[in-house]
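Would you mind keeping the following structure in view while I ask a few things?
Here the complex is missing one protein chain, while the rest keep their positions.
Entry: chain A
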Amino acid sequence: MQETVLPGANAPYSTLLYVLIPLLPFLGFLLNGLLNRKLSGTVAGLIGSATVLGSFLISVMLFLNFEYQYTVQLFDWISVGSLQIPFQYQIDQLSLIMLLLVTGVGFLIHVYSIGYMHHDENVGKFFSFLNLFIFSMLLLVMGANFVILFIGWEGVGLCSYLLIGFWNKNTAYNNAAKKAFIINRIGDLGFLLGIFLIYLTFDSVQYAEVFQKASTMQIGTGVITAITLLLFVGAMGKSAQLPLYTWLPDAMAGPTPVSALIHAATMVTAGIYMVLRANVLFTLAPDTLQVVAIVGAATALFAATIGLAQNDIKKVLAYSTVSQLGYMFLALGVMGYSTSLFHVLTHAFFKALMFLGAGSVIHAMSNEQDLRRMGGLRKALPITFLTFLIGCLAISGIPPFSGFFSKDEILAHAFEHNKVLWAMGLLTAFLTAFYMFRLLFLAFFGEFRGTAEQKHHLHESPASMTFPLIVLAVLAAVGGFMGAPMFTGGHHYLAEYLAPIFTYSQRLLPAAFNAEPDHNTELMLMGLSVAAGLLGIILAYVFYVVRAQRPAEEEAQRSGPESLVYHKYYIDELYNAVFTRPIMALSNGLYKFVENGIINPVVGVFGRAVNGGGTLLRYVQTGAVETYLILMVIGIVLILGLNFGRF
């Protein structure tokens, strides 16, 4: 197994090819940005999609011909003393997988958007932002050091801001966009401080150097715990974990393809990518891993309970995303590193699928998002229904759909590590199956509950939208086989492929990597998780199909616990009361009482003390600027001239 990342000279292709991967979408961004409104929507969409397709094809080529890890140097970016930050890519198993994911799913969502955004007057702007997002995300996954990662990290944050607030006439949407950016910035500060501490500890920010040096350190070193905790704060912001998750549900204000691409499939998994990238550091910090696992499991369960009571189709999916991201962190925390990436991939397939499916429903329902106004849609939208059903089966962990494999692996790892965390995961699996099928039954079964006009408009979406649905449905259905458990006679291609990324971690803690439950335990765990999923589905069926229950209307009376969940535990209200309002009050208070109440008057006293000077000045102040100027210049010339004359 290769130990070091080879320097750029060993890159098998010309540098230009690597530059093109992010550059193509960037060109798309410029083109659509500069020609906004001059191009028809379809042309803008084709430009946007084609550039991402180009990046995808290059990524596929790199993937197929990949033999060894290497870096590609573009130029020296920032150099100050020993702080050397080159603009450099690292091509290895992890970045390649992420490249395929970002460009592949990204391309499908671009195609989908051609149909979905067809009627929008700013479709050029939309594709331009979407391309800028892909560009940033590609930098994020390709960078060879933490600072390039940070460029992408903040870049995707900006695109998220721009796209959440895409319909910028709406104040609520603008607030959601601002909230996303600011909460992410809280995480980013942690990330940034983590980078500083990495530099001070290792005298480098380059992955290869940092990880190589780290691999010789003792497990449990304090500074590594500090570094990883700071990095994890960044991950909590970007990947919407407790307590920094509140921006993600609000982010649903953006157009639905944005929710699918940014807020489900790619950007929100950047936190997982970062931990995977720095897996050596996290392996060295068992305390941090413990925190990661607990935060992940808690977020998974917490968000799932909120998902039970949401009536907005996108909000259900949003809380489900938060919850599934929690699963991924749970996997990381129990050192199931490749497992976590496995779930990143399967989740990208089925969650992007479900968001796009929801978009198809919203499109058909003339922008209605309330599940209480839907029902019986499976007849009018057969493709959307079938593909959505596959997504629901996948997320509920029903074999042989993709989510089954990845979720099962997470739960098995958790079981080995800590039974409480496993139980939380299992409970989440049950809740997930319930609320996802609640959504499915409410939307697609029973009687139509919308207006007559909506009913009249109902239609299956155009091919540009159903084609991505079908592709993603296929992936969601069979994607799990890239990581079938060994004992079933399958082959865990993914884990094997990724193994070199975890070489150092494996050497530091071989036991954690080799730990596998015996087959009977594994079968039992598998049986339990499938049973949990089935139970959730059956319960949802009983409630929402057999008994045809409908969620209560907005103003209905709710019991205490019901109301608590319905109002999302009042967390937004809590943050408002504890952070937002006090800071606003402080802003006013400082300005009124400190700035204008203390500092300014004190200076005023001081000013009156020199008022003598002021009075004198007033005599000279005739008001004619020319006079002053001429006097002044004469003075200067005199001074200079007289003194120069002396030698």
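The definition used in the following text is that a contact is a pair of C-beta atoms (placed from the backbone, for glycine too) under 8 Å apart; a residue touches a chain by one contact, two chains touch by 3 or more; residues count from 1.
Following the convention adopted for this analysis, contacts and distances are computed from a predicted model.
S.K.: Of the candidate names "AdoMet activation domain-containing protein", "NADH-quinone oxidoreductase subunit M", "ABC transporter, ATP-binding protein" or "Phenylacetate-CoA oxygenase", which one corresponds to the UniProt protein name of the undepicted chain?
M.R.: Looking only at the record, the undisplayed chain corresponds to "NADH-quinone oxidoreductase subunit M".
S.K.: Out of A:I219, A:V420, A:A548 or A:I583, point to the residue that touches the absent chain in the complete complex.
M.R.: Of these options, the touching residue for the absent chain is A:I583.
S.K.: Touch as defined at the start, partner being the missing chain; which of A:L20, A:L46, A:V60 or A:L83 qualifies?
M.R.: Result: among the candidates, A:L83 touches the missing chain.
S.K.: Tell me which of A:K178, A:R372 or A:R550 is the one touching the absent chain.
M.R.: In the complete complex, the chain left out is touched by residue A:K178.
S.K.: Considering the whole complex rather than only what is displayed, give the residues of chain A touching the chain that is not shown.
M.R.: Against the left-out chain, chain A lists 33, 36, 75-81, 83, 147, 150-151, 154-155, 158, 161, 165, 168-171, 174-175, 178, 181-182, 185-186, 188-189, 192-193, 196-197, 199-200, 583-584, 586-588, 590-591, 594-595, 599-600, 603, 607, 610, 613-614, 617, 623, 625-626, 628-630, 632-633, 636, 643-644, 646-647.
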